[in-house]
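Take this structure, written in C-alpha cells, and hold onto it; I'll ask about it next.
With one protein chain withheld, the remaining protein chains of the complex are depicted in position.
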Amino acid sequence: MEIMDFVKYAVYILIFPGALFTCVFGLWLAGVDRKVVARMQKRKGPPITQPAWDFLKLCGKEVIVPAGAARLMYMAAPYVGLVSLIVTVLFIPIGGLQAFSAGGDVVVVLYLLTIPTLALILGGSASGSPYAGVGASRTMVSVMAYELPLILVLLAVARAAGSHVTMDGYSILGATFSLEMITRVQELIGPLLFDWRLLPAAVAMLLVIPCEVGQHPFDVGEAETEICEGPLAEYSGAPLAVFKLSHAIKMFVMTALFCALFLGGIGTGMLWLDVVLALVFSTAVTLVCMTLLHAISARFRVEQLFKFFWTVVSGLALGSLLLVWFC
Amino acid sequence: MFKKLIDNAAARSPWLYHINAGSCNGCDIELVAVLTPRYDAERLGFKLAGTPRHADIVVVSGPVTVQSKDRVLRTIEQVPEPRVIVTLGSCPRSCNVFKGSYSVAGPLDKYVPIDVSIAGCAPKPEAIIDGLALATQILKEKREAMK
Amino acid sequence: MTYDVYMHFPVIAIMTLFVGAFLVTLVGKRQAARNAIAGAAVLVSLTLLALLIKPVMVDGEIIMYWMGNWEPVEGYAIGIAIEVDALSLFFGLLITIAVACSAFYSFQYIKQDDARGSFFTLYLMLSGGVLGIVLSGDLFNIYVMLEVMTFAAVGLTAFRTWNPNAREAAFKYLVVGSIGSTCALLGTALVYAQCHTLNLAQISAILPGELNPTTVLAFALLFTGFGCKSFMFPFHPIAADAHGAAPSSVSVLISGVFTKTGVYGIIRVCYFLFRSMGLSSVQIMLVVIGCISMFVCVTMALNQHDFKRLLAFHSISQIGYILTSLGLCTGLGIAGGLYHAINHTLFKGLLFLTAGSVLYATGTTYLENLGGLAKKMPKTTALFLIGAFSISGIPPFNGFYSKWIIYQATFEKAAETGSIGYALVTVVCVVTSVLTLASFIKVGHSVFFGQLRPELAEAKDPPLGMRIPMWILGGLCVFTGLFPNVMLDYIIIPATGAVFNAVPYIDTAMGEGYAAAHLASTSPFVTPNYTLLGGWDPLAWLVLFVVVLAAVFLCSLAGRSNRDVNCAPDSKHAVFFGGEEAQYSHISGGDLFWGFKHTMRRYLGFVSGAHTGVTNDYVLWGVTATAVIIAYCFAFML
Partner (left out) sequence: MMLANYIGAIALIVIGFYAMIAKHDIIKIVVGMGLTDYGLNLMIVSIGFNEGGTAPIFTFGELVSGMYFVDPVPQALTLTSIVIGACVTAMALALCVRIYNEYGTVDSREIRRLHG
C-alpha cells in the first residue's frame, strides 16, 4: 500500500499532472496561441510545435553569464520559477483530479503563483542590466496591479461556493478556501460561470490571466520592442529556455485555475474523460482571454495598466463580491 | 538522440536580431515586410528578438558607418554561439553608393566573417526569405559542429 | 507545588539581565569581560525560559512567584507577583531568542563605535525591562518596566555619536513615547481606583462585568498606552525614526521585541483585564487600527530611500497584521496573530541584521548609494533573501503560514458575521502583502542586485561572529515555516488557549475557586476553533522537496556543461547596452515602480507630506488618537 501510494504520488509529480504533462501541454498551448493569432491576422503561422522547437533550440545555445551578474541567483532563478509552477499545478484540480489538497489551497495557489514572477524579477535584477532593472520594476507593478482583482475574484468565488457547503471539517458557514470544495460544489449546482452574480468576476479573471502570464497586451515588463524583453534581456541558452517554458506553463496553470473556479464540475463521471474535458476548456479559455486579446489590442503603458486593473477590473471583481454577499 | 533533436531544433527556430549599421531604411522595411501576412516568415519559426542574447541570426543592414562600427561589432560579439551573420542588401557587403565616403568604415567583412549575404538594393522579400532559409541550414551545421 | 524549582526561573531570568547590566559597568574598559558577562546573561535567561517550555506549554502549568513571598492576604494581592502562563512564556521566548542573537551580533558589530562601554549596560537594561513586562503579574510593575525599557531604548537610539540623526530620533521617540507612558500610568491609576489592587489576576477577576465610565476610560487609556509602545498607526513615525537611527542590533530589539511588549499589553488589556474582546466595537477598533497601520506603513515603506527606515515602516505594517488578527477574537485569529508575532521577530531581526551587515561593510544604508552587493557579499545576500521571502510570505518560509492563517481567520470571520467589512480586511491584508513584496524587491534590486557600484568594490561579508546569529535567525525562519505543526502544537496553541481562558491564571494567583467566585462566567470566552487550519500535508512537503531536488539536479547538470563559461569582463560578457560600451547605470531604488507611484502620486504625496518630522505634529497625532480612542470607547462600549 505504501509503495502504491509512493508510486501514485511519483506519477502525479513527475508525469501527470506534474512536470512532464504540464511542460508538454503548456508548450502545446503556447503553440496553439501563436497559431491562432497568426490565423486571425490572415497569416499561415508557425507550426503548433514551434514553442517546443524554440525550447529545444535554446537548450542547445551557449549560456552567457554577464560579468556583472550575481551568478548563483542568475542561474538558479529560472529553475526555482519552474519548480514552483509545477508545484502549483499539483494543487489545482484538473477535471476533478487534484494531486494535493491543503484545505486552504486558494491562498496557497495565490502565493505559489507569485514565485515564478518573483524568480523572473530577481533573475533579471541579478543580471545587472539596466533594461532588466526597468523590466523588473514594471513586472512588479503589474503584479501589484493584478493581485487586487485576483484576490477579490477568489473571495467572491470562495463565498459563492461556500454558501453551499455545510460543515464537514474543511469549511464552515458560508466560505471556503478549498479548491476541492469549490469544484465539488459546482458538481451540485452547476458551473459558477453560469451564476449571474459571478459573471463580472469571471470577466475580471479573464483579464487577470493575461496579466499574470505576462501576455500581450499586459506584457509591460517584457516589452521586447521597448526594453529588450526586460528581465530576460541578458538571459541566453538553457536558462532562457526554462523561462520561456515557465511562461508557457503559466498559461496552462492560470487557465486551469479559471476552469477550476468557474467551469468545474462538468463531468461525465469518468475521470479520464473529465480530465480531457478540462483540458479542452483550458484551451478554450486560453483562446478567449489570451489569443483574442493578443490579436486585437496594443500594449498598455505601465501606469495605464495599473490604473486599469485597480479601477475597471477590480471594480468588476468587487461588484461581483458585493452581489455574492448581498444577493 | 537528444543532441540530434536539439540540432534539428536549431534549424527550426531561428531568432533574428536586426542591426541597422547606417542603412537608408529600405532594407529594414523589406525585412519587416517579410514578417507581414503576405510573406509570413513566422511560419518557418522566424521571430524578431529584442536583444542579441536571444538571437541566432544577426541581420546587418547598412554600410557600417564609422560611428556604428564599434557598436555593431560589440553587439555581434554578444550573440551566443552558434550564431550566423547575415548581411542584408548590398551596403554591408560593398558599401554600395556610399563607398569611399569619409564616414563609412565598411564593408562588414573587413571585421567579421559573413555567413550569408543577401544582395539587392533593396532585396526582395523572397530573396530575404531564401537567404534566411540558407542561414538556418548554416546554423544547423554550426550547431552540429559544436562540441 | 509540583514545580518548586521552576518557580524561581522567571525571576532569575529577569534578574540575570539586570545584574548583568550593572556588572558590565563594573568591569570598565575590558571589552572581553563585558562581552562575556553580556553573553552569559542573555544565554542564562534564554536557557531558563526554554526550560519552562515543558511545564508551561506542554503540561499547562502556570508558574507563580511572589516577590519576597508576599502572598495574597484575605483575597487581596498586594505583593508583587511574577506569573508566567503560556502567553507570557510565548512572548518571553521570542524576546530572549531575539535578544540572544542580537547580543552576539553586537560583539563584533559595535567594535567601531566609540561609547562601547555603556552599550551593553543599556542593552541588558532594555532586555530586562522587556522580559519584565511580559513575565510580570503586576500592572504597575509593567508600567515601571515599560519606562525602564523606553529609557534604555532612547539611550540606545542616540547611541551612535557619529550618526547625526540619532539625537533627533531619540528626542522624538522620548517625547511621543511619553504620551504612551502617560496614558498607561493614568490607566493603571484608574484601574487601581476601581479595584484597589494592581495584581493582573485579581483585576481581571474583579473588573469585568461592570463597565462604568471609569473603567471604560481606563481601558481606552491602557489601550492607547500599550498601542503607543507597539507603535500602532498614529504613533508610527517615531518608530521609523528610531529604528533608522539606532545601531542595527538595537533596531532588532526595538522592532522585534519592544513592539511585541505593546502587543502583549494589548492582549492582556483587551482579553484579560477588561475581557472586552467580546464586544464587537473593540474588535472593530483593533481591526481598523491594524488595517490602517498595515496599509499606510507599507505605502510609506515603498517610498523610503533608506534601508533601515524602510524596514522600520515594515515593522509597523507587520504589527498591523498582528493587531488585525488579534482583533478578530477567534481561535484562528489569535493563533495567526501570535504566529505572526514570532515570525515577525525572527524575520525582521534577520533583516535588520543584514542591514547592519551592509552598513558594516559599506558604511551606508542609503539605497541610492548601494547596488550589486550580491557579488561581494553572497552570504549576506542569501540571508537577506530568506528574510525578504519570509516577510513577503513566499511559501516555504514562515511568513506565508502565518499570513495564510490570518487570511483564513479574517475571511472566516466575514462569513461568520456576514459582514463584508471583514472580507475587505482580507483584501487589505493581501494587497499589503504584495506591496511588502514590492518594497523588498526594491531593496533587493537596489542593494544586492543590479550593478555593482564602483566604490563598493572592497565590500565583503561580515565576520563569522556576525554571521552565526544571522544564520540562527534564518534557520529559525525556515524551521517555523517548514514545521508549522510543531510550532502550533507546542507554542502557539497553548498560548492561544491562555489568551482565551483566564480562569487558571486567576486561580493560580488568588487561590482555587477565586475566579468562580468573582467572574460572572468562568467559561473561556470563546471556544478556540482551529477547524480551518488544515495545514500542509507533510507528504506534500516531502513531494515538494523531491521536486525541488530534481530541479536542483537539473540546474547542476545545466551548470556543469557550462562550468567552463568564461565570465571575463570582455565585451562579450559585458551587459548588453544597445551596442554601447557598458557603463555604470544602475536602476536605483527611487526609480523603481514608476507606474505605481505615478498612479498613486496624490495619495503617496499626501502621506509622505504628512510625516513632517516636526515633533509637535507627531505629538498632535498621538494626542488626537488618544482622544479619538477615548471618545470611541465611550460612544460604543458603554
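Which chain is which? They are A, B and C, in the order written, and residues in each are numbered from 1.
The rule is short, and it goes like this: a contact is a pair of C-beta atoms (placed from the backbone, for glycine too) under 8 Å apart; a residue touches a chain by one contact, two chains touch by 3 or more.
This is a predicted model, so every value here is computed, not measured.
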| item | value |
| --- | --- |
| Contact set of the excluded chain (shown chains only) | C |
| Residue, one of C:Glu168, C:Glu368, C:Glu416 or C:Asp591, that touches the chain absent here | C:Glu168 |
| Residue among C:Tyr192, C:Phe483, C:Trp594 or C:Tyr632 that touches the chain left out of view | C:Tyr192 |
| Given C:Ala36, C:Ile78 or C:Ile420, the one touching the chain that is not displayed | C:Ile78 |
| Touching the absent chain when the full complex is considered, from C:Thr25, C:Ser178, C:Ser281 or C:Ser585 | C:Ser178 |
| Hidden partner chain, residues of subunit C it touches | 78, 140, 144, 147, 151, 154-155, 158, 164-165, 167-172, 174-175, 178-179, 181-182, 185-186, 188-190, 192-193, 196, 198, 240-241, 244-245, 303, 309, 608-609, 611-616, 619-620, 623 |
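Definition applied: only the chains that are shown with their structure count from here on.
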| item | value |
| --- | --- |
| More contacts between chains, B-C or A-B | A-B |
| Where subunit A and subunit B are represented by their mean Cα positions, the distance between them in whole Å | 35 |
| Where subunit B and subunit C are represented by their mean Cα positions, the distance between them in whole Å | 59 |
| Contacts with 2+ other chains: residues of subunit B | 51, 53, 78 |
| Residues within subunit C bordering two or more other chains | 572, 574, 576 |
| Residues on subunit B engaged by subunit C in the complex (per definition of touch) | 19, 51-53, 68, 70-72, 74-75, 77-78 |
| Interface residues, subunit A side, partner subunit B - complex | 34, 38, 41-47, 50, 53-57, 59-64, 131, 224-225, 227-229, 232-237, 240 |
| Touch list for subunit C against partner subunit B, complex | 571-572, 574, 576, 578-581 |
